[in-house]
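Could you have a look at this structure, given as C-alpha cells, before my questions?
Only one protein chain is missing from this complex, and each of the others stays in its spot.
Going by the order they are written in, the chains are A and B; count residues from 1 in each one.
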Amino acid sequence: MTAPAAFDAHNPPARELLDDCVHCGFCLQACPTYQLWGLEPDSPRGRILLMDTALSGGVELDAGLVRHWDRCLGCMACVPACPSGVRYDRLIEQTRQQVERRFRRPAGDRMLRDALFTLLPHPRRMRALARALVLYQRSGVRGLLHRSGVMGRLPRQLRLLESLAPPLDAAALRATPPPLLAPRGTPRMRVALLSGCVQHAFFSEVNAAAARVLSAWGCEVVTPAAQPCCGALELHSGREAAALRRARALLERLELAGADRIAVTSAGCGSTLKDYGELLAGDPRWTTRAARLSASVRDVTELLAELGDPPQLEPLPMRLAYHDACHLAQAQGVRDQPRALLGAIPGVELVAVAPGENCCGSAGIYNLVEPDAAGELGRRTAARLREAAPEAIAAGNPGCLLQIASHLAGLRSPLPLFHPVELLDASLRGADVTGLLRDRARRWSQVGPAPTC
Amino acid sequence: MSTAAAPARALLEAELGAESVREGTPADAIGGHVPAAVVTPADEAAVAAACRLAHREGLALVVRGGGTRQGWGRPPRRCDAVLHTARLRGVVEHAPGDLVCTVRAGTTLAELGEVLAAAHGHRQCLPLDPPQPAEQTLGGAVATAAAGPLRVRYGTARDLVIGTRFVLADGTVGHSGGKVVKNVAGYDVSRLLVGSLGTLAVITEVTVRLHPVPPARRTLLVERASAARLADLGDLLRTAPVVLGIADICWPEAICRLRVEGTEEAVDDQAAGLAELTGARLLDDGEAAELDASVAARPWRGAGAIAGIAVPRTRIAGLLEAASAFATEIVVRAPLGVAEARLPELPELVTQLRAAVERLGGHLVLHRGGAALGGVAWPAADGPEVALMRSLKRALDPEGVLAPGRALGDA
Partner (left out) sequence: MVARLRAAVGGEAVLTEPAEVRAYECDGLTGHRAVPAAVVLPLTTEETAAAVRILHEEHIPFVPRGSGTGLSGGAVAITNGVVICLARMRSVLSVDIANERATVQPGVTNLAVSEAVAQHGYFYAPDPSSGSVCSIGGNVAENSGGAHCLKYGFTLHHVCGVTMVCAGGEVVRLGGSVPDAPGYDLLGVVVGSEGTLGIVTEVVLRLVPRPPACVTTIAAFDSMEAAGAAVSAIVAEGIVPAAVEMMDRLTIQAAEAAVRAGYPDCEALLLVEIDGPEAECRTVLAAVDRICAAAGGTGTRVATTAAERALLWRGRRAAFAAMGRVSPDYYVQDGVIPRTRLGPVLRGIRELELEFGLRVGNVFHAGDGNLHPLVCYDGSVPGESEKALELAGRILDLCLAEGGSITGEHGVGMDKACHMPRMFSEGALATMERVRAAFDPLGLCNPAKLLPTPRLCGEVPGPYRAHPIETAGLAERM
C-alpha cells in the first residue's frame, strides 16, 4: 500500500524524538483523554505511534487520523510521567503544524478556528470585546436572551463562547497595572510583567495585583504597553508561521524593558515564553536573544518563591482549593511554589483535592473545538473541587478559572475564584475576607453553565 | 469396557513384574469396589507403564497414598486396581539455602519432617499439619489440598507446592513449575492437581517451599467465651500487630487457641499485646502442650461425617450457631472463616447444616461420610463451571482411567 506521504519535509515530527518512545504505557494514566475514553489512539503513546506510522508513510492524513491528534489537550501531563524523557510537547507541536498545512478541515471547523484566531491573539480586539461584554452582561440583554430561549437556539459553539464569557465589571476592567511601579523597601530586581491577551482583556486586575505583590517583594515592576500576543494559542494549534511572527515581536518588545526577569500571570503564556529559545533556535538571528529571554521568564509565583523573604502578610482565613494549571504544573513544573505562597498566608487552609484527570479541559481553544471532551473534564474537575468543600478556588491560569467556573455554575452558594497573586495582594492589603469572598463569588456567579449539547 | 478381575491383575503383572502387583482384598476396597489388584510401582516409569496399560485396556485405577482420605469426593464408579504410592518414597533433594525440597509423592509428612529436622543447623519445616502425619503422604496431602491449624499463617498445599512431576492417565509423564519459588513459565498445572483427588493425574514428585521454624512461639487461650465473643476474635485478629501461627476456635468447648510466632526477644511483646487485645491467657509450656494434645486432630477424632466449611469471616457467629444446632463439634480457623465440623451421619443434619452455611454465603463439602449419605457432591452445583471441569477431566483423562466418577459423578 503506497499512501501519499502524510507529512511534508518541513519540520515533521523528528525521527529521533519518536524513537525515544518505547511504548511502555506509563503515560496512559497521566493522560486526561485516555482517562476519559480508555482508547489507545487517544493516549500519548498511541498518538506517537500514529505519528510514527504517518512519518513512515503507513497511513494517510485523513480525518480518522487527525481526529486523535486534535483530541490531545496539549496538557503535557504525559511529559513528566514519561520515564524515557520523550518530548511529546515537541512532537505534538510538529505534528499539528503538518496537520494545519496539509489537512483540509471540514468547513465549519475551519471557520470556527479562523474566527477564534482572528480574535484571541489580538489584545486590542479582545479588550474591545471585553467592553462590549460588560454592556451585554450589565444591560440585561444576556438575561433576556437566556430567559427568552433565544440562547438555546444558537449554535453550540456560540453558546459555549457565551458561557465562557468572563464575569466582568467596569471597575475590574479599569484596574490595570501602572507602566512602572517602584519597589517597596530595598530594591531587589527589575521585573517586566507580561500582560497576556486574555489576562489583559478580561482579568487586568490580576496583572494589577501581580504588580503590587512584586513591588511588595522588592521588585521594580515595568509593564510595557501594547504587548503583542505571545503566540501560544497558535503554536499549540499548529499555526507555526503566525506564532513565530508573534514570538519575535513580543521578544523585541520585552527586551526593551531591560528587566532582570519577565513575570507571567498566565500559565499558557509562561510556558510558551520559556520555549522561545527552542522555538527560534532554527534562526541564527534570534537564537541567542530568544534563549536569553526564555531563561529570564518566570511564572509570578515561581519568581516570588525564588525571591523568598516575604513581606508581612495579614490573615485571610479560608479553606482554599488550589487547582494545578497544566501549563504551570506539567509544562513548567511549578506545583509547590504557589501552594507554599498561599499556605504562608495566615489563616489559609489548603484543602486536599482528590487526584483525577489532571486537566480541567480548558486547554487553550480546546473547550471550543472539542466541547464534549472538555465538558466532561470540566465537570469532573469541578466535582472533585467541590468534594473538597473549599470556600474559594485558586488557579494560575485564566482559562482554567473560566472553565471551572462554568462547570461550578448553578451552585446554590457560588464559589469565588482567584489567581494566587490576588490572594497575596488581598493579604498584603489586609482585606476583609468576608467581603472579598462575597464580592468575588457574586461576580463569578454571572458565568453561565456550559451547554451540554 | 469392564475387564474381568483376573485379566486386570495378569496384565499388570506382565507389564510391571509380579513383585509390584498383588491381589486385591476386601481390605483394599475403595468406594465399595474390591480391586482385582494392588499395584505398587517402584518408580515413576512404572507408574507411567501402569497408566499406559490401564488407558489401553480400559482399566480404572485409584491412587492410594496413606489411605487417610480415600473417602473424599464421591465413591469412584469403578476400581480395577489400586495404585499404591508406597514405594515412591524419600526426599529427592533438599536445598536448605533455597528453602526448597523435592519429595517423592509416597513420602509421609512425618518422614519428611524427620529429614528436615535432621538437616543440621537449618531449622526448616514444611508447615503443613493435617491430621495423621504418620500415614498422610505428601502426594495425598496435595491431592486433597490438605491443611491443618497452621494454614492461618502458611496457607494450604496450594500455597506451598511450587512444582510437581506427574503421570497422566495415558502414561504421559509431565512436570510443572520447578525448583524456584518465583516462576511464571507455562500453565501452573500443579495448581490443578492440588485438591483434584487423584482424578487428573498421578502425582509422583512434589517440590515444596519450606519455611524457617520460628525461633519462638507463645500459646494463648481464650476460655469460656460466648459465641459472639469468639466470632469477634476473627475481626480483632484482623489488624492485630502480631504474627499469628494458629487461631482455632473449638466449639462446643467455646475456647480459642492462639499462637504467635517470632524471635525469642520479641515474641513476649506479641503475646502480651495479644492477651490485652483478646483477653486471652498466656499458657506456660506445659499447659500449651496439654492444650495442643487435647485439640490435636480435631474434629477428625471420633465417629461421624466430616464437613469442610468456609464462610465469610464476618459470619463466624452464624456458623457457630448453625454448628450448635446440627454438628457435634467444629473447629474454625478464626481469621479465615474456614472450618471443619463433625456431625452424625444423618442426611437431614448434613442438609440443614449445608443450607445454613450457604445462607451465610459459604459452602460445605463432605470429606468423610459422603458415600453413606449419598454424597454431598464435590462440587455440588451443576453449571458452566462444572462443564469446564468435566472438559478438563476429559482432556487429561479421556478414557476415565483415574478414579472415574469421584470428582464429577459422571467423569
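Just so it is clear, contacts are C-beta pairs under 8 Å (C-beta built on N, C-alpha and C of every residue); 3 or more make two chains touch, one makes a residue touch a chain.
Quick caveat: nothing in here was measured; it's all calculated off a predicted structure.
Every shown chain touched by the omitted chain in the complete complex is listed here: A, B. Note on the undisplayed chain: of the listed residues B:55, B:78 or B:313, the one touching it is B:313. Summary of contacts with the chain left out: across B:27, B:118, B:184 or B:293, the touching residue is B:184. Chain A meets the missing chain through residues 22-26, 28-29, 37-41, 43, 46, 49-50, 53, 58-59, 62, 64-65, 67-68, 81-84. Although one chain is hidden here, its contacts on chain B can still be listed: residues 95-100, 121-124, 145, 155, 158-159, 166, 168, 172-176, 178-189, 191-192, 194-196, 200-201, 211-215, 235, 238-239, 241-243, 262-263, 265-266, 269-270, 273, 308, 310-314, 336-338, 361-363, 365, 378-380, 383-389, 391-396, 407.
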